[in-house]
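All protein chains but one are shown in place.
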Amino acid sequence: MTTSILTYILGIPLLAAVLLVFVPGNYRVIIRAIALAATLVPMVLAIKMFCQFVTGHVGYQFEQQIPWVESLGMSYHVGVDGLNVGLVLMGAIVAFAAACCSWEIQTREKEFYILLLVMTGGILGAFASLDLFFFYAFHEFALVPTFIMIGVWGRSERKNYATFQITIYLTIGALLALIGLIALYIQSGAHTFDIPKLVEYIAANPLAAKSQNFIFPLLLFGFGILVSLWPFHSWAALGYGAAPAPTAMLHAGVLKKFGLYGLIRVALPLMPQAAQSWMQILAWLCLGNILYVGWVAMKQKNLNLLIGNSSVAHMGFIFLGIASLNLIGVTGAVLVMIAHGFLAALTFALSGYIYQKTGTLQISELGGLCRPLRFIGVTLLMAAMAGCGLPGFANFVGEVTVFFGAWQVPSLRVVTVLAVWGALIIGAVYMTRAVRNVLHGPVPEKWSKLADATDVWRKLPYALLLVSLLVFGFVPSLLTDKIVPDAKKMVQMANPVSDKPGAVAVSEIPNLKSALPN
Amino acid sequence: MNASLMTLEICVMALGTVLMLADFWLPDERKKFAGYAAVAALTGLLVISFSGCGACSLGGSAFNGMFVQDGLAIFFKRFFIVAAILVLFMAVEFSDRIAGGVSEYYSLIVFALSGMLFAASANDFTMLFVAIELITITFYILTSFQRGRLVSLEAGVKYLILGALSSSFMVFGIALVWGTTGKLNFNELAAVAAQFETSKIFLFGVLFILVGLGFKIAAFPFQIWAPDVYQGAPTPTTAFLAVGSKAAGFVLLLRVLFTAVPTVTAHWMNLLIVISAITILYGNLCALPQRNLKRLLGYSSIAHAGYLLLGVAALSASGQSALLYYLAGYLFTVIAAFTVICLVTRHLDNDDVSALAGLNQRSPLLASTMTLAMASLAGIPPLAGFFGKFLLLKAVLEQGAVNPGYYCLAFTALAGVVISFYYYFGVIRAIYWSKNVVDVSPIQLSGPIKVAVCICIAGMFWLGIFPTTALDMANEAAKVFGK
Amino acid sequence: MHVGLEQYLTVSFLLFALGLLGVIMRRNLLVIYMSLELMLNAANLALVSFSRFNDNLNGQILVFFIITVAAAEVSVGLALIVALYRRRQSAHVEDLTTMKL
Partner (left out) sequence: MKYEILPWIILFLPLLATAVITLFTLRCRTKSSLISISAVVTGFVLTIVFIAVNGWHPVASETAVNWLSIGDLHADFGLKLDALSMMMMLIVTGVGGAIHIYSYSYMDEDAGKARFFAFMSLFTFSMLGIVMSNNFLMMFIFWELVGVSSYLLIGFWFEKPSAGDAAKKAFITNRLGDFGFLLGILMVWGILGSLNFSTLQSSIVANPAALGTMATIAGLLVFCGAMGKSAQFPLHVWLPDAMEGPTPVSALIHAATMVAAGVYMLCRTLFLFNADALHVIAYIGGFTALLAALMAVQQNDIKRIIAYSTLSQLGYMVMAVGLNGPTPAMFHLTTHAFFKALLFLSAGSVIIGMHHEQDIWQMGNLRKKMPLTFWTFLIGALALSGIPPFSGFYSKDSILAQCLEEKNYLLFGVAVFVAGLTAFYTFRLFFVVFFGKEKSDYAKHAHESPLVMTLPLVALAVFAAIGGFIGIANNYGSQFVAEHETLSLAQQVLEPLHAPVAMLIGIGVALAGIFLAFSLYKNAGTDPLPAKLGGLATAMKNKFYLDEIYEATVIRLHDLIATICDMIDRWIVEGACIGFVRGGTDLTGRALRLVQTGNLQTYAFLFVLGVALVLYFVLGK
């Protein structure tokens, strides 16, 4: 089999990282150039792949499989279908943007860029892998640089505590998931870590309810912790508050989605019965994210903490989409994953810029920044608007789709109503509050001379992310058409014919609906 | 009987003697070369053991069954030789800190190695006892070799007393086992063991033997000596202790449990589960507040004994092979760590974590080595530690169906790993971002030690990224218990 | 009375226990070390008596091994303790607590 484009996408950053090891630390320009190139190329390739992706075709594309440890049924197996093609694209774009934003790093650049590239490679690998072992290992591989980056280049005075907490939390989450995955491998009896094979095998002979009920919670909470599912969220805001912008961009934007992707890719289709029984709980937990964390966000005095909390709150919508367990909801969840990836990256990049210039993110000290920082201000304003689900940005499409999906499940109506409240009101409140206090109002004397991002290189990352948000916001079908077929397959597996929440809602629609022209 | 099976052992013995004699006519400034010579010789033996030529790589038994040459034995012999080679590299670097008798130090290492080689093939309680004592007694000397330093002596004495205590327990155990069954040979014992399962004296004896072995691998509740001895002993000794002696303990443990008294072992599932769980927790928890590097690694070695016991507790072929695989990774990781410590603390009298401050400026190679070692111990892909832990967990979870206790064990191991992240990252932090960097003088590395370090790094990555070969070897070795 | 295996074993158990007590209770390294030897010899006694009563000589062979090894151990051990004494001017275990926690 020829080398898949995916292999290049995830290989180039890793190779570049190895290469950087041998570049002397004082060749700053070269190091930076290599890092940029090593993220730019994968981005271009990812876009190319996204365009070449055959829309509407069920199953994996750009596949490549190299046997690794036959005795355990492990193999290096990459490929994309509708569910992860968008994620890979998003990851590649965010990675490049993060590399661009890394100019804020002044000390130990070499180490930083190495870690950045490692993280990038790991992330892309995790999303591209179709082998459970690699799927997990790549994620773990990308996780560790995060800790180190926060620890070394982190900001606030609480950075050590933040590093400690994020490390412990994420490790626990990852290991829980690992145990779940191993148990899955063992109890499925398929003797393979290959996801497609596993799916086939289990579709043929499903897991026993007992083992499902043992494994599913492990995966749910393991992955949930990685995605800061309430009440395991407190690491997120803290960590992002302390993290250097590029790290926060990559983690909050992309790496965090791994858990959700894992739930959709592995947990739901392989353990349908357990999923059915757990989804109600998940739905209520996601309210914890949407409402509770939203309220917490309102109270934040520090811009980064606010953004961090809001990103945690947004995870709630994805969980809601997953919990609805129907085509619309899951598609919406994937949409939000992608949209929020861009958004989180954008907001953290901007706050990073502001921090770089002002040296503080205390909201009380900022104000009126729209005047001195025209470009940044406007971008931040738009980001905030996207954050409270404004149409035109990809987030809106995702969230609205999630709501429609969740509404289809009668038992989730209440949750949906509250979630809509969280999306429309709470989000609006803290976002507008932030805008009001950071961008609007009179400019303090000390900030009146701040330098705006003027040259192209400085503007590029922000523009890139903003444009991506807008493109997918205006033409969501670019994504949905790709997602829907595979999401449909996944949902069918997750809804064994016996009981089907989606079906209830459908049957409830009067049959004249079918006669209507859609 | 064919003594040709013992080629390796005999060669090693000879080497040891030669080294000892070499002390007479080697001028002091040439002593280094003795060490390198030993390395070269052992490398040769290693190559032979792999090449398959010579009797040392074919199966069979000698001394009417006391000494077996099977997959397990060969696996461990290679393992021990590699360990000895790497330790010798370190010892050469360390030699300037030894008052006198450098080449004795080398030779003692080599003698200890021979003891380990015998242990690898021991298939009889007599052989087991002799091999263990050969190892232990040499280690008494190796531990207290820096006669100038009180800590070294203290460590020596502590090791001596507790070691002797444990061996007396073992001997008594052997006596009881032999007295009840009349068998010393493992295979013969296995044949009759079933009918003695109920005899308390027999079980007494077996347990006493396990006490002795548990002491070697520093498993709870016999772990108490490890931190002090690790801290006090000269660094190369500590490294060899952590790898060689522990591995020797494990190979004998495996032999006793799975060859000599398999039927009894089957009943001790819970005992093993509990022991490995507590060992893991004890090691990791005590390591948390630890500031002294070697002591830290001492505690972490206890924790790792616990992880390795997962493989034993699993009572399954996959568990045993996972154990072997994990040991292999552990070899490179730990020796890498100790090599770095040995080089960093050359001019310091204390080996506190703070000694690593600013290492990344002093010597990037060492800094990255230490980082990788810690990462591998913590179990981070793509390093050896990760795949090893993965296999162990897998082995344990496989048994979950048999006994839910295994799930608890898995979660305990998980907790242990999480805790360990904390202190391993503490070490990494000390390297990269400690506040007060006192000494930034670059560390000069001799060529050979660079080689050694690179071998360790290569080993960590090799086992992490291309596990197939090693895994097959481990599976091959574990087949011994299949029959 | 007839002296049988039980009696021998009891004695060896007693020896072993005595040695153990000595190790735990006595403060002087040398005495501790002697108690250890006592324990070893308890084992020897057990072995010898076993081989005598099961008339099987393997045990006595093992005893020889043990005695030899013990000798080696003693030589090393005493050397060590003497070295320590030289340096510390004491052979009391309380003085050996520089490394702790």
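Brief remarks on what is shown
Per-chain numbering from 1; labels A, B and C assigned in written order.
The working rule: a contact is a pair of C-beta atoms (placed from the backbone, for glycine too) under 8 Å apart; a residue touches a chain by one contact, two chains touch by 3 or more.
Treat the numbers as computed from the prediction; the structure is a model and nothing was measured.
Looking at the complete complex, one finds that the omitted chain is in touch with A, B, C. Among the residues A:Leu19, A:Ala37 or A:Leu390, only A:Leu390 touches the chain that is left out of the figure.
Across the entire complex, the residue among A:Ile105, A:Cys370, A:Ala383 or A:Val415 in touch with the chain not shown is A:Cys370. Of the options A:Thr39, A:Gln408 or A:Asn495, the residue whose C-beta touches the omitted chain is A:Gln408. Contact with the undisplayed chain is limited, among B:Val157, B:Ile217 or B:Ala305, to B:Val157. Summarising the interface, chain B meets the missing chain with residues 157-158, 161-162, 165-166, 169, 200, 203-204, 207-208, 210-211, 215, 220-222, 224-225, 227-228, 268, 271, 274-275, 282, 285-290, 419. Residue positions on chain C in contact with the hidden chain: 20, 23-24, 27, 32, 93-94, 96-101, in rising order.
Looking at chain A, the residues touching the absent chain are 164-165, 168, 231, 234, 238, 292-293, 295-296, 298-300, 326-328, 331-332, 368, 370-371, 385, 388, 390-392, 396-397, 400-401, 403-405, 407-408, 416-417, 420-421, 424-425, 428-429, 432-433, 435-436, 439-443, 476-477, 480, 484, 488, 505-506, 508-510, 512-513, 516-518.
The rule is short, and it goes like this: only the chains that are shown with their structure count from here on.
Shown here, the protein chains touch in a chain-like sequence that does not close on itself. Distances between chain centres, each the mean of the C-alpha atoms, put A farthest from chain B.
Nearest to the overall CA centre, using the mean of each chain's CA atoms, is chain B. Averaged Cα coordinates give chain B a centre that lies 27 Å from the centre of chain C.
Our note on geometry: chain A versus chain B, Cα centroid distance of 43 Å, whole angstroms.
With centres set at the average Cα position, the gap from chain A to chain C is 66 Å.
Under the contact definition stated at the top, not a single residue of chain C touches 2 or more other chains.
In chain B, no residue reaches two or more other chains under the touch definition. Every residue of chain B that touches chain C in the complex is listed here, in rising order: 125-126, 129-130, 133, 137, 140-141, 144, 147, 150-151, 153-158, 160-161, 164-165, 167-169, 171-172, 174-176, 178-179, 182, 184, 227-228, 231-232, 295. Within the complex formed with chain B, the residues of chain A that make contact are 21, 68-72, 108, 111, 133, 137-138, 140-141, 144, 147-148, 151-152, 163-164, 167-168, 171-172, 175-176, 178-179, 182-183, 185-186. The residues of chain B lying in touch with chain A in their complex are 360, 368, 375, 380-382, 386, 390, 393-394, 397-398, 400, 410-411, 414, 417-418, 421-422, 425, 428-429, 432-433, 467-468, 471-472, 475.
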